[in-house]
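Below is the structure I would like to discuss, written out as structure tokens.
With one protein chain removed, the remaining protein chains of the complex are shown where they sit.
To keep things simple, chains are lettered A and B as they appear, and every chain counts its residues starting from 1.
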Amino acid sequence: MSDRAVSGFPNYVPDFGAEAERLLPVDLPAARAAYRIVLPGVLQTGVDTVIAMSRKSSLWPMTFGLACCAIEMIGSFMSNHDLDRFGIVPFPSPRQSDVMIVSGTVTKKMAPAIKLLYSQMPNPKYVISMGACATNGGPYTEYDRVLQGVDKIIPVDVYIPGCPPRPEALLDGFLALQAKIMEEKRMVG
Amino acid sequence: MSIWPEEALVQLPNESSFETVDMTINVGPQHPATHGVFRMALKVDGEVVVDCEPYIGYLHRGLEKLTENHDYRQSMGWWDRTDYLAGLCCEGAYCMAVEKLAGIDVPERAEYIRVMLMELSRINSHFMFLGAFGADVGSFGTSFIYAWRERERIYDLLEEVAGDRMFPTYFKIGGVTMDLPENYEPRMREVLGHIRQGLEDLDGLLTGNEIFVERCRGLAPLSAEHAVNLGVTGPLLRATGLPWDVRKAEPYSIYDRLDFEIPVGRQGDIFDRYFVRLAEMYQSVRIIEQCLDGMPTGLVLNPSLPKTLRIADAECYLRTEGTKGEYSIYAMAKGGTTPYRMKLRSPSFCNLSALREMVVGSYVADAVIILGSLDIVLGEVDK
Partner (left out) sequence: MSTTSDSRFAFVPRRQDPDVALAAALRSAAGGIPVEIGETKTDVDVRVAPEHLPRLVQVLTEHADLAFDFLRNVVAIDMGPVDGLAAKYHLYSFRHGHAVQLTVLTPPGNPHIPSLTSFYAAADWHEREAAEMVGLVFDGHPDLKNLLLEEDLRIHPLLKSHPLQKVEILQGIEEGPPGFKF
């Protein structure tokens, strides 16, 4: 495949420009919860549990529908497989959302936008990688313009396999995320 | 050069006394009007759009390059994800292109099943348009949820046939994978009844709505000659007055035996485009009923398919009517088990190149509606 004489464009040398800098992972500044700084060690277990329960019951996803998985994601917000009953209300802006559902193929052209959106989300934030494309490039993984998984640039909490995953599978992913939030109540804060 | 008449452009008062600066608004790759990852940079002077530069390629996934390196039968998985609202229409186009190249015949029953499911997918895609367009114009969630109620019913039908809701890799080169399940016909007819009812609901919600009509009538009219020069096809071209549909003009499969009409608009404005799509859905229901009535019995897959598909030197350019316009595949084979080149001529790509002409001169809020009325799907645009 890399034999240069095979193509009709002699002496082809690809020039990738500034791509390597654009594809570096997003940098995560350290964050501490306010109540940990104010009341260290006081009533921690109870406060942790209440805070975790309130976080998991009202996860507002930023709909980041990129491709076909977006259609199934929209379908899971609609009346047939209602996600609103879990407190999950889609919200378009990153500034007021808790979880980012990356649904669809992530290309290298889109990567800087994803990093920007992720850094615009306030803490605590979670990422659900929905579908095969966001997990590792999916069916398009061999093409060199496709980023092989969104976890190369942002940290991912839950991976949902499928192409596209059924709305019930997305629901299962949300339940797994809720379990994860309850579990990490002691860890990060 | 705007195509709007002079009276419709906004005249700013005492323009010479104001010092105005054009502002560039980036309607970025992520925005709530759910059309996918599309970016346009609008240069606005107050509320009026002065220039619009569309940027695409955020979903460029390499369909053509991957197809060149894989077997003919493996590539279908990528082709049906191009128009991801109506996967089966794309599968049909791909199978027909390869069958044309190789000279493989498809049995009658398979043709009828294919047309029936392709029209069902077309209805599916147009419901999404009705829902999303209503949301763009202002009925934030109502039209969306009404449309999705019917879409879920259609998804249930498709899942019964082949197992997956959106991309059942049901069509095969040489026919379809397996026959329809038992008692499919009464269930299909029941769903068609629901579709008719759903269309009436959405019609009643949107068409007579004063806000909808006020916003859409007279906005971004396109003349037929201009549309043809820009390469625009599909409901956009039919809204301008040209009754051109690939199913009637260059018929493929069994469309020349079926009886349906082509709805046509008058001015080419946004309301006409919406109405043409709505009327097309009724015609699609008619086609499905004719397929159900006239379905022959027999095989569904060509019995004499070769084990490895090798196609000698051949080229073809197969045109089909996709949901957004002319969805065509150019295929070139030069021996071997993989194609030498397969190109997708996607309708959304060509319709989107006409966006700039339509948006310049309108308000910012109207730019969103104009984009919505093009009904693009980014999988097709970016290939």
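The rule is simple: contacts are C-beta pairs under 8 Å (C-beta built on N, C-alpha and C of every residue); 3 or more make two chains touch, one makes a residue touch a chain.
Owing to the predicted nature of the structure, the values given are computational and were not obtained by experimental measurement.
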Residue of A:76, A:105, A:141 or A:178 in touch with the missing chain, whole complex considered: A:141
Contact set of chain B toward the excluded chain (per top definition): 56-57, 60, 62, 64-66, 68-69, 100-101, 224-225, 228-231, 242-244, 248-252, 256, 261-262, 264, 314-319, 326, 328, 330, 332, 340-341, 343, 345, 349-350, 352-353, 382-383
Interface residues of chain A (partner: the chain not displayed): 1-10, 12, 14-19, 25, 28, 108-109, 136-137, 141-146, 148-149, 151-152, 154-156
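As a working rule, only the chains that are shown with their structure count from here on.
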Centre-of-Cα separation between chain B and chain A, whole angstrom: 29
Complex contact set, residues of chain A against chain B: 63-68, 70-72, 74-75, 78-80, 92, 104-105, 107, 109-110, 113, 117, 139-140, 142-146, 163-164, 166
Of chain B, residues touching chain A in the complex: 28-32, 34, 36-37, 57-62, 65-66, 69, 77-78, 81, 84-85, 128, 144-145, 148-149, 151-152, 155, 165-167, 378-379
